[in-house]
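The complex is shown incomplete by one protein chain, all other protein chains being positioned as in the whole.
Chains here go by letter, A and B, matching the order in which they are written, and residues are numbered from 1 within each.
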Amino acid sequence: MSEPVLEVDNLSVTFRTRNGLAQVLDHVSFSLGQGETLGIVGESGCGKSMTALSIMGLVPTPPGRIAGGAVRLRGEDLLSAGERRMRSIRGNEISMIFQEPMTSLNPVFTVGEQIAETVRLHEGLSQRDALARAVETLKAVGIPAPEKRVSEYPHQLSGGMRQRVMIAMALACNPSVLIADEPTTALDVTVQAQIFDLLRELQDRTNAAIVLITHDMGAIAETADKVVVMYAGRIIESGTVGEILADPRHPYTQGLIACVPHFLANPPVERPPLVEIPGLVPPLSDLGTGCAFAPRCRHVMPRCRGERPPLMAAEPGHEAACWLLDEAVPA
Amino acid sequence: MTGTEQVAAPEEPGAAPLKVESPIREAWRMFLRNGSAIAGLVLLIGVILVTFIGPQVYPVDPFEIVWAPLTPPGVDASIPFGTDYLGRDVLAGIIHGGRATLAVGASAAILTVLIGIVVGALAGFYGGFVDEILMRLTEFFQVLPPLLFAMVLVALFTPTLTTVAVAIGVVSWTQTARLTRAEFLKLKQLEYVTAARAIGSRNGRIIWRVILPNALPPLIVSATLIIGVAILFEAGLSFLGLSDPNVMSWGLMIGSSRSYIIDSWWAVTLPGAAIFITVLSVSLIGDGLNDALNPKLRER
């Protein structure tokens, strides 16, 4: 892998809430290169979506505040870029697809108009050329009869079609980074599989870097190259998909993998009880000084409550923020 | 299948603080944090105190001629607000006339809300044929010019306070009905309504005990605002001479002094100000309730 396309470096974001200052992102770092897919996993409220919004420069300020760090697109720091520059980047060099395709499309414009709008904004094409491009992109995302669909309204399309349109919109300007926030949660499995196939195929063609935000370990296993696991605003484990799934080192990651009944080719006759992660995600305004997962952790040690573990290397390229690693590999 | 795990433990280890706060108390707390709503509440309490205790403190008959006609305010300490074209005390009129105005406003608003809720709830809950009939009826009332229709009603019967209140109620329920229907259409699809059916609740229980309490917040807000509208309506009817001439009210004061507005601005303006303050206070309260009862505006 050469130069990373997207680099998030020690990004910290705080939110002012009624209960005090909440650290929604705490020194989050990762990078990804061309054609790579990074999966971000975690429970709701762990900072997955906030990471995406920060990359897009869409954190609402106030109540939010970028407390530190950098987001770099091919070396250019986006956090210090002006709003004008960000507008030219959003939807053009970095685009995003959302969970709910119905509410993310504007119901009063045709599908074609919405795609054309993006292209005209960023590439200054004429209405006619932009519409031609819209038809082209719809075709690229596998929508049958794109010449006809281009003049239809969002409500005339099925859920899967709408998500394809969202992807077409996101891809219209050939972005170098695509952020997909739970792109298939609202869809049926068969359609979900089509969408993932489509994303992979488009990635092969355009070499875009994809950030896939999901809670579905199966989806991660099948699409991502690298994974970061987030908990309470921090990255608590990162590594390649193979390493994380086969040998998770952080007790939270282990719990996340074990608590879901995974779909198997040949289900075993015996069904042992599922492993539970007890308790709830702590409020972000009250995390204390120790490991945020300590209250729910089955391996908790006295040290965990007082001292926050940094990310430590478990093996090259595989890091976890857990004192168990420190015990295992004495310095 | 074997397994020795304990019965699922409570999610929160240890005793979490049990903070019991009913939705009503929570709304009240939100309401108290809203400055303009508190101002409205204080104003309204002031208005109510003046109109209900005032007559004892200031026992001047508002129909009695106490001074020379058209005396401006400040001429004599016994008539601080001056007199109208007949020489009646304007302050006495405002203090004594408030009761009728408020009573008509409040009862008209209650009637409006009752008709509106019943029609809207039945239309929204049952849908189909019932909905078609009730909504056509609502549209019929909606296209009637309200003031004209109320005038006809009052003119047909004797113009008493009751007639006026009923007339206002009959012409203004349509908006509440539409609002109630919309709420019912939305709420009846929620799973807790299905859950109520699954445990064998009858339709009546589901309409009045399950859906209606959840539909109330926007209805309370609109009912508050309707009080203001009803007061203005009453004033309008009185102004046109279509209210009980034997009961003093703010509208009656404005209406009877309308020809003398050039010579005695105070006889029209001061009762007008009383109406303005009352309607303003009710609207501020309505706005405050809207914020307090709307969970979307609440910070989590």
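Rule of thumb we're sticking to: contacts are C-beta pairs under 8 Å (C-beta built on N, C-alpha and C of every residue); 3 or more make two chains touch, one makes a residue touch a chain.
By our rule, contacts and distances are computed from a predicted model.
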UniProt protein name of the chain not shown, from "Oligopeptide transport ATP-binding protein OppF", "Carbohydrate ABC transporter membrane protein 1 (CUT1 family)", "Acetoin utilization protein AcuB" or "Ferredoxin": "Oligopeptide transport ATP-binding protein OppF"
Contact partner of the left-out chain, one of A:Ala145, A:Cys259 or A:Ala313: A:Cys259
Positions on chain B contacted by the hidden chain, ascending: 1, 5, 7-11, 15, 18-23, 128, 132, 190-192, 194-201, 210, 213-214
Residue numbers in chain A that touch the chain omitted from display: 43-44, 158-161, 188-194, 196-197, 215-219, 221-223, 245, 255-257, 259-267, 269, 271, 273-278, 280
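Assume only the chains that are shown with their structure count from here on.
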Chain A-chain B separation of Cα centroids, rounded to whole Å: 50
